[in-house]
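Shown here: the complex without one of its protein chains, the others still in place.
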Amino acid sequence: MKSNILFGRIALGVYFIIFFGYLIGPLVVMGFTAFNSAAFPSITPWQCFTYEWFSELFQDERILNGIKNSFIIGFGTVILSVSIGLAASLVLTQVWAKWRSTYYTIIIAPILIPGVVLGISTLVFWRQVSDMLGGVPLLNNGIFLTIIGQSTFIASYCMLVFVARLQRFDAGLTEAALDLGATHTQAFRKILLPFMRPAIASAAVLAFLASFENYNTTTFTFGSYPTLTIELSQMVRYGINPSISALAVIIVTITVFGALTLEVLRRRSKVKAGDIKPSKGLPSWLFGNVATILLVALSFGLIAMVTTAQSYSPQQCKANYKEARQLENQIKIDALQAARAAAIAAAAANGETTEESGTDEPATQGGATGAFGGVFAPTNLEGAAGQNSGEDNGAAAPASPFGGVFDPTNLEGAAGQNSGETAPAAPASPFGGVFDPTNLEGASGTGGN
Amino acid sequence: MKKDKLFAEFFRNNGVVLGSILFFLVAFWIVFLILLPQISMLNYSLHPNPINLDAGEFADDYTLKNYKYLIFGPEGASDAFNKVDLMVFVRTIIAAMAVTVMNLFLCYPLAYFLGQSKGTGFVRLLVVMLIVPYWINEILRAFALRIIFGDVGVINGLMMQMGLIDQPYDFINADIALYAGLGYAYILLMLFPMYNVIESLDRNQIEAARDMGASWIRIHRRVVIPHAKPGIASGMTMVFMLSAGALAAPQVLGGTSSLWFTQLVYQWFNDTLNWQQGAAYAIVLLIASIAIVLTFMKIFKVNMGDIGK
Partner (left out) sequence: MSSGVDVNLENIWIKFGDFVAVREANVNINGGDFFSFLGPSGCGKTTILRAVSGFLNPSEGRVLIGGKDMAGLGPNKRPTALIFQNLALFPLMKVWENITFSMEVSGASAGERRKRADELLDMIALPGQGDKLPSELSGGQKQRVAIARALCAQPDVLLLDEPLSALDLKLRQHMRTELREIQQRVGITFIYITHDQGEALTMSDSVAVMRAGIIDQIGDGHAVYDTPATPFVASFVGENNVFRGKISAINGDEATIATNRSGELLSKITPAAVGKLNVGDDAMMFVRPEVLKMQEGDAKTTISAKVLNEEFEGNSYSIYLEGEGGKQIKMAMPNLGNDPHKAKGDMVSFSYDASNAVVMPAGDLASE
């Protein structure tokens, strides 16, 4: 019996680790990549601790512009979807029982309709309306379309939040207000609205977050106003570099900060109201304290990070790393050249001439890949090429000596850096695009914008 | 007659000003945001693309050729059917179902644990830990998985350093990264509906069942799962619909050789600029996924009203 319980505990623990590992692990890993100087986001091998991706992020015009658009659209979506959701939930409480399920089906449907479909239908419909009215620029405006498209389903989420809160509303209160001479609008404003305020706040946050992170719908409607998510998707697909991780770190930090602050505030108001219930297991005050401690620790961590970022410079480490790599490469190049010389000698001995690759310049990637299909050699060669061209503090060094030769993205990334490009959205590499249909598709997509 | 009365009552209950605002907002939403766009998309999908009209065809004509294309492929093609696109469609549906089932098994124990241990600080901490990842962009989440599953990713790096493999395993092309990413993207939508219903289950019922000597498996089969059915159905519906309609995860994590159906739709819109064809594909996706959900809801006797609770 006892061993059974123990076994259950262990199983539960393992399950928790797996579940939360799945949930949080990727974010932690991504967080670390933001501080690794390797050009491709990775943590193995660890090169140098750096903040450079953050500064690169803040210098990226497209990211900044995307953030601006996201905020505009998020703001509009919050207003539209919260008011629609509130109205719909109020109507739901009054609709005749006979019509109720039909009505509910209609207003819950947008949650279930694929976001892609919503985006397309919004685009198509308003285009037609605009055409019918003889061309109204507003109706084809990316911001307008995105707000409309997103609100279609975000309003349903808001509606669900409001319905939950309304279930605890005493309709007698509105009647009492009317009876005391209030107009319907006054009763709404003074009685129902204050009661709904917490729900409105959470619906607004929910709506903003949903809008901010939406991709499926927005990708069809954004027009000439790409949101942050759209920009991110382009970056992720066409040129990965760790400044995306840096952005993720910022978002995670803000989120955790917000969640902890909320928890501490809630905890404080509960202490004030004196309705904290003692509970079994971990007492709830502990979590309140944990939240406070974490919050303080996080704040200190941030301050420490910002201060060190002023003075810390990874240059020395990078130089060392570069030197080490160059040394390593030199040895390998020497070895290769020796091998090649031996091969040529052997070929010459056999009376044949080998001309398919450059004799002593190994920087042509394609040739290298073709000629020496070895696992280690080509990537290293590629890295050497980057360094030889004196590129930006050696940031172009490939992330890993195991870097996949056959992965088009990798080649693409390296090529992008070689050409000194900051905005990695355009598929820069001649190799990357060819083998990857997604890239091809994206290329024309970008062209279309 | 009755309708008049209904409206009169509505305005009497809410006043003219407020009633009009409520009515306008809901009507705007239902008509202009939900119904008309879908109808308009359906209408669009029944027209030929004005750029490449066949001989004797006009842009205003109604035609089924966009749908025929999905089934039979371009006219004069060597295959009898549009094997490529149909395969993508079938694969999308089946994979979305698989992801749904995977999420169900992954979430059920946690939903049960959270639902039955009420309001302790530890549980709240868990809930915060659950929610925080979901405040982060879908793209970024997919990207995080790409870092992990990529050729130079963490898993390959670790496995190669440990000497388990000497070539990086291509998780991306094996679609493992894609399934992990889809599951990851919508796991909360499975968890929370289940958590909500299990939370409303009276603990005493479980105690009573245990008291009568029921095994854990039997308790779950006879007491917990029947009670949680609306939540399970709600979660599965949402995860399935959203996975089948996902675009971000397939674009970031999808292999080079296999596409997701939404990617085809995306291509028709953004690459080929054939909106009519794209609309037809979108309609097919919409109707197919709704039909599947309704079928399953009928089989498991779940109401529409349970969705979203």
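So that you can tell them apart, the chains are marked A and B in the order they are listed, and the count of residues begins at 1 in each.
Going forward, contacts are C-beta pairs under 8 Å (C-beta built on N, C-alpha and C of every residue); 3 or more make two chains touch, one makes a residue touch a chain.
The model shown is predicted, which means the values in this text are computed figures rather than measured ones.
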For this session: Identify the residue among A:Ile107, A:Leu145, A:Ala177 or A:Leu294 that touches the chain left out of the display.
Result: A:Ala177
Seminar exercise, completed: Residue positions on chain A contacting the omitted chain are 170, 172-173, 175-184, 186, 190-191, 194-195
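Methods note: only the chains that are shown with their structure count from here on.
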Problem set entry | CA centroid of chain A to CA centroid of chain B, Å | 19
Exercise. Hey, which residues of chain A end up touching chain B in the complex?
Worked result: 12, 15-16, 19-20, 22-27, 29-30, 33, 40-45, 83-84, 87-88, 90-91, 94, 96, 101, 104-118, 120-126, 128, 148, 151-152, 155-156, 160, 183-185, 188, 209, 212-216, 219-220, 228-229, 232-233, 236-237, 240, 244-245, 247-248, 251-252, 255-256, 259-260, 263, 277, 279-288, 290, 375, 399-400, 402-404, 406-410, 435-438, 441, 444-445, 448
For this session: Sort out for me which residues of chain B touch chain A in the complex.
Result: 6, 10, 13-19, 21-23, 25-26, 28-30, 32-38, 40-41, 44, 106, 109-110, 113, 117-122, 124-125, 128-133, 135-148, 150-154, 156-158, 160-161, 166-168, 180, 184, 187, 237-238, 241-242, 244-248, 251-252, 254, 256, 259, 262-263, 265-267, 269-271, 273, 275, 278-279, 282-283, 285-286, 289-290, 293, 303-305, 307-308
